[in-house]
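Just one protein chain is left out here, and the rest sit where they should.
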Amino acid sequence: MMMKPDTSNPVAGTSPNLLVATIRKPWIWSYLAALLAFLATMVLSGGQGALSLLYAALTFASFSVMVGIGQMFVITLGPGNVDLSIPATMTLVATLSLKFMGSEAGLILPGFLIALIVGLGCGMFNFALILLLRIPPIIATLSSSFLYQSLAIWSNRGLRIKPPEPLAEFSTSGVLGLPNLALVALLLAGLAWVVLERAVVGRWVLAIGQNLRAAQLSGVPVHAVRFCVYVGSALLAAVTGFLLASFSGGANLNMGAEFMLMSIAVVVIGGSSIAGGNSNVPGIWGAALFMFLLVSMLNSYGLGAGVRLVLTGIIIVTVVIVASKRKHSA
Amino acid sequence: MNRELMRILLPVLSLAILLGAVFYLQPRAMSYFGLNLLFNLAIPVALATMAQMMILMVNDIDLSIGTFVSFCACVTATFVQETPLLGYAILLAAIAGYAAIGALIYVRGLPAIVVTLGMSFVWGGLAVMILPSPGGAPPPWLRTLMTLKPPLVPLAIIAPIVIALLAHLFVKRSSMGVLLQGVGGNERALERAGWSIVRLRATAYAVAGFFGVLSGMALVGLTTSADANIALRYTLLSIAGVILGGGEFTGGRISPIGAVIGALTLTLAASFLSFLRLSPDWQIGAQGAILILVLAARLLVSRREAAA
Amino acid sequence: ETSDKRIALSNNYAGNSWRQAMLESWSKVGDAAVAEGAVAAADAFTTSENQATEQAAQIQNMILQGYDAIVINAASPTAINGAVREACDAGIVVVSFDGIVTEPCAWRIAIDFRQMGRDQITYLNERYPDGGNLLEIRGLAGVFVDDEISAGIHEAAADSKFEIVGSVHGDWAQDVAQRAVAGILPSLPEITAVVTQGGDGYGAAQAFAATDRSMPTIVMGNRQDELAWWAEQKAANGYQTTSLSIAPGVSTLAFWVAQQILDGQEVAKDLSVPMLRVQQDELDAALEATPEGSVANVEYSRDDAIAVIEASQ
Partner (left out) sequence: MTPPDISTSADLSAPVVELNDVHMAFGPVQALSGASLTIRAGECIGLVGHNGAGKSTFVNVVNGRLTPTGGAVSYTGEQAPQDQVRNSARAHSAGIRSVFQELSLCPNLTVLENLRIPYSTMPRHRWRSLARTTVIEALDAVFPDHGISAHALVGDLSIAERQMVEIAIAFSKRDHDARLVILDEPTSSLDVSIARQLLAHIRRFCAAGGAVIFISHMLGEVFEVASRIVVMKDGRIAEARETADFTHDDLVEAMGHVVPEGDAAQAAEARAELGPEVARLPSGLSARQGEIVGLAGLAGHGQAEALAQFFLSRSSKWRADDRPEVVFVAGDRARDGVLPLWSILRNLSLATLKEFSRRGIVNRTAEAALAQDWQQRIGIRADKLTDPILSLSGGNQQKVLFARALASAAPIVVMDDPMRGVDVGTKKEVYRMIRSEAATGRTFLWYSTETDEILECDRVFVFRNGDISAELTGADITAENMLRASFEMQEAAE
């Protein structure tokens, strides 16, 4: 379902030629880049370990995809909208829920519920700052992330508590050769795709991203939509934090740190317009795979940290340039 | 005009209140020596904030300013100090690089946030290559400059004032500044009038790069050495500073004086917290709480403005 | 006589179990010292971000607050030298530990990180006299400690039969290490052992467990989950390895050293403390003593400090 060409996007046109239509999609480039990175790694290892690399890529990309989806909806709301509290929310949720479960298999469900409730709370708090105090979202989510971080420190003082055995088992195993995590992320991505491309709410999000005032005057319940988006982002961060902690054997106070940039990166490399009003789900998967495979490739070639960082940056910029349609002439 | 005044009044007020609270908690801060200690690290922050402001002014956002300042700091602590000619050439090239990025973003219609995100890896990587482990030293003149003790008013107060005034003159008074603001306000209008938007945007980015270089140099002058991660935090600090100072993310609405005050406020907020002696658990959270409080005050003012 | 002296801890990061254990040790020992009247205050401060600039500002604030001594775990060995210099100029005693500073006016309680790197190879040499392939997990690029440990590892490896076939940055975080290792493994040959910097051994183990490779010898870093995993493996298949890291309680040593300096004792500028090491036979005892989710730790008393000071003279 993810790969289905999105015929509802009118700007791209409904070309009879499926191939041409697919190539015109901005997200195709992230898959191409991921493929290139994969092949480059395989060249080095002589084709050895292809499956296990793919398996690892799917596993780790799932986390980026899940937070990326939430971030995508937020970014789609238009300029200035971005959720910087994702890492802190992940940490707080993981800390509280793992502490609650205390490695007891019986408490998994209530533990998950607690994760969701904490996520809900974070999302509502973020949106309250944005709506009631009219703080610009970037700063609002940044400030609240400091609060969540403190809460996480205060609640558990950085102790790593192991997840219950069945949960750890679930998050590290797979079915049909696919990691369970990837299945969860695929499911969520599919859901997001339906919401964005087929549902009324998705249209509303896109409309708000282009012109909030116009959307409101066209009867879009702007507060409700933005509320859902921010809460949704926090909930996805909560689920991701919960799963990541289960996967890596406990919650860390800095476990979410890299997801701040990562969540933004997968959204934009995936082909969504950061100016809002135009986004797409398949690209997030492509970008998440790409980000993982890129680092693996550079690691495999044994490059120093500096070179690795520089190449990562250059490749990101190049992908974005290639994927862009030329807009202005110099 | 009135609205402009309101914009600037609030940052001034929040800085004053915070300063009052700090003086109350720590009367020793109320001295030449104390003010210098309170504010000298705000100088590079203020410069980075100016850089971010130039970018926000043309409706873009720069996620690489922190790593860029780190990079400049590394160059200053190594090349500029050892082989000055090469060092300055590198810094000039970095400014040119910034301008090129600005042009690229416009010409290809790229989202600035991603390109600068990508560039943040590039600058960070270059910094790690230059200084794999912390070290280096500032050129002597820089250290002398940054530890200058002018009579009556400490450098830490003079420098932000000078930065704010110069930036104000450039952005708000000069005809180039007006055009750059115009790019943020209504790019199409400038395009219609025959201005080269690429050139204007490249200029804005170049000025941002220039402020970034100054920030890196000032930082090394203060800390006496550099490391590759030294200024990562400036990215978010600079955005917060511009917003605290009454700027907005779109529409070219920014205030240089406000932004410098915003940067000072942020620096002071951290000091305020350490004077409060909160439990370490809550010191991070209290930072967030202060940001929220200061920005919530904006609401009160804008309410009153709406009522008036 | 230091009963009216005030000591502050300047800490740059609180985001992992090691730092949390360090802060806990500090407050445990510091509070007791205040209660018994050894010092007037032992306050801990943590910056909100792991940044040298913030820490420099924090130290400047401590100068204003009039502390008599500042104990620092520094974000950078050089980048806060400016602030440290100002503190010294104001007559404040500055003691750095773990993350030490190079400013000559400060005292250093150094851990020889290079040695920590070399020790890992030494241990592996004993285990595998014929050498083999090594995977290196590094910390955060551009940070002093990372560079030192890695240099030690590479030095010692060059003199041994081991070859480092892969190197990744795990940023001292389990999940990052796990991801990095999982990404590079497919392109690597058989791995004999994994050398680490502490805090990333469990992540590496997880990454290996997810493949069909045999488990290499992973050098651990004293985290409770690492030790627990080791114990588990040991019970199941006699798994052998070693674990070494700096004890978080070194903050308390720094505290007492600062107190001694304030007391007017002559103290050499450079002191050193040994690594805290857990060997195969000590594993059960160490695991017993470490709280769940924390780090193996030792705390120091005033007498320990005096002993360390005397040893260096």
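Should a chain be cited, it is by its letter among A, B and C, assigned in written order, with residues numbered from 1 in that chain.
Operating definition for what follows: contacts are C-beta pairs under 8 Å (C-beta built on N, C-alpha and C of every residue); 3 or more make two chains touch, one makes a residue touch a chain.
It should be emphasised that the depicted structure is a prediction, and the values quoted were computed from it without experimental measurement.
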Chains in view that touch the one left out, judged over the entire complex: A, B
Residue in contact with the excluded chain [from A:66, A:220, A:267 or A:293]: A:220
Hidden partner chain, touching residue among B:8, B:190, B:276 or B:289: B:190
Selected residue (touches chain absent from view) among B:16, B:148 or B:178: B:178
Residues in subunit B touching the chain absent from view: 1, 3-4, 173, 175, 178-179, 181-182, 184-186, 188-190, 192-195, 251-253
Missing-partner contacts on subunit A, residue numbers: 8, 10-11, 13-14, 194, 198-201, 203-204, 206-207, 210-211, 213-224, 227, 273, 277-278
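We adopt the following convention: only the chains that are shown with their structure count from here on.
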Between subunit C and subunit A, distance of the C-alpha-averaged centres to the nearest whole Å: 33
Intercentroid distance (Cα basis), subunit B paired with subunit A, Å: 29
Residues within subunit A bordering two or more other chains: 146, 153, 157, 305-306, 309
Residue numbers of subunit B (touch at least two other chains): 124, 127-128, 132, 283-284, 287
Footprint of subunit A on subunit C - complex, ascending: 14-17, 19-21, 24, 48, 138, 141-142, 166-169, 171, 173-176, 178-180, 182-188, 202-203, 206-207, 209-212, 223-225, 228, 291-294
Subunit A contact footprint on subunit B (complex, rising order): 59, 63, 103-104, 106-115, 117-129, 132, 197-198, 236, 239-240, 243, 248-250, 281-289, 291-292, 295-296, 298-299, 302
Parts of subunit C lying in touch with subunit B, wherever the complex brings them together: 11, 14, 23, 43-49, 51-54, 56-58, 60-66, 76-83, 85-86, 140-144, 146-148
